[in-house]
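One structure follows; several queries about it will come next.
The complex is shown incomplete by one protein chain, all other protein chains being positioned as in the whole.
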Amino acid sequence: MSERETEPADPTLESLRQRLTEFAAARGWEPFHTPKNLAAALTVEAGELLEVFQWLTPEQAGSVMSEPDSAHRVRDEVADVLAYLLQFCTAVGVDPLTALAAKIERNELRFPASGGGSGPGPGSGG
Amino acid sequence: MSERETEPADPTLESLRQRLTEFAAARGWEPFHTPKNLAAALTVEAGELLEVFQWLTPEQAGSVMSEPDSAHRVRDEVADVLAYLLQFCTAVGVDPLTALAAKIERNELRFPASGGGSGPGPGSGG
Amino acid sequence: MSERETEPADPTLESLRQRLTEFAAARGWEPFHTPKNLAAALTVEAGELLEVFQWLTPEQAGSVMSEPDSAHRVRDEVADVLAYLLQFCTAVGVDPLTALAAKIERNELRFPASGGGSGPGPGSGG
Partner (left out) sequence: MSERETEPADPTLESLRQRLTEFAAARGWEPFHTPKNLAAALTVEAGELLEVFQWLTPEQAGSVMSEPDSAHRVRDEVADVLAYLLQFCTAVGVDPLTALAAKIERNELRFPASGGGSGPGPGSGG
């Protein structure tokens, strides 16, 4: 986490979620922000992030942040994914931090730390 | 944001990001957690969230949280998407909150609030 | 299926698959065309097709082909999805038509035609 910008104070996830809600309201975009549309938009943006990496070798992928254009693109797509995830959470009334904390606890039981090395399971969050 | 569980204190995004890093380290999963693999996993999980909604009418989609099974599934997929997004951010050294704050500021210039009602632009985060 | 162009003869799926193989070989692209990269590219392109529809109401989505720009975009993304699917099949040695015929037969047993109206099941191909 090396980035710092001239924000007056570090934003929290909740403050950004509220800014996104106000942003959409000020533009009359709420009718578009159904759970289904936002889940689709989230998937589209995740695909755009993956697009940056699709033809890269593991070595090339590891240095994507040392090139300004691709670094900007990665930050931009991370922002889009997080924006749509937060707007989706607003639309369905889910607290993303609580959901993730609960999932980590389930995964700590499901994948004991001494467990074998066959790699992360599907949907493990690990 | 109506959910509350018996967490000792509200988790922050940064504390969950660190827990995920420790979780992966304790299981020897770091070699799998390349930027490319995590971007792929993020897209897969976003697709699983979309799967919940793919055949639903807007009305049905709006009531997905009132049915316990689909509500659990939605929370579970939100957690997976957020987990892989945070692990991706760790792998590339991006602060997701800073990235999103910067994107919102760019979008406030790009989409003035009085602007027309043709709906959210692609990648608008709006 | 209303489109007709000045092709000397209707192309077959197999002839297009071979043209794609030759196209990639002539440009030295085979090293990029691993199964994993092609599965990623396929997902990215499917997301780009979905992007055309993400904010549209069912009514708007139904008339997307009557507007030349969006009609071109849809045809272009359909082509990309099919191209990457065929190249993926080449990379792993799967015949897509045989795979689909086998799946339809399994689905005819799994979803009897008189069955209830709760909608297509996940991965039903239906």
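Letters A, B and C mark the chains as written, and numbering starts fresh at 1 in each.
Basically, a residue touches a chain if its C-beta (ideal position, glycine included) is under 8 Å from a C-beta of that chain, and two chains touch if they have at least 3 such contacts.
Just so it is clear, the model here is predicted, and its values are computed rather than measured.
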### Task
Give me the visible chains that the unshown chain touches, in label order.
A, B, C
#### Entry: Absent chain, residues of subunit B that touch it
32, 37, 40-41, 43-44, 46-48, 50-51, 53-55
### Message
If the hidden chain were put back, which residues of subunit C would touch it?
### Response
1-5, 7, 10-14, 16, 19-20, 23-24, 26-29, 32-36, 39-43, 45-50, 52-53, 56, 58, 61-62, 64-65, 74-76, 78-85, 88-89, 92-104, 107-108, 111, 113, 115, 117, 119-120, 123, 125-126
### Task
By the contact definition given up top, give the residues of subunit A that touch the hidden chain.
40, 43-44, 47, 51, 55, 119-120, 122
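The rule is short, and it goes like this: only the chains that are shown with their structure count from here on.
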## Note on the structure
For the copies subunit A and subunit B, the interface residues, called same if over half of the numbers are used by both and different if under half, are same
### Query
Since subunit B and subunit C share one sequence, what rotation angle in degrees maps the C-alpha trace of one onto the other, as a multiple of 5?
180
### Query
Counting in whole Å, what is the centre-to-centre distance of subunit B and subunit C, each centre being its mean C-alpha position?
27
### Query
For subunit A and subunit B, what's the span in angstrom between their mean Cα positions?
4
## Note on the structure
The positions of subunit A in contact with two or more other chains are 32, 40-41, 43, 46-48, 50, 53
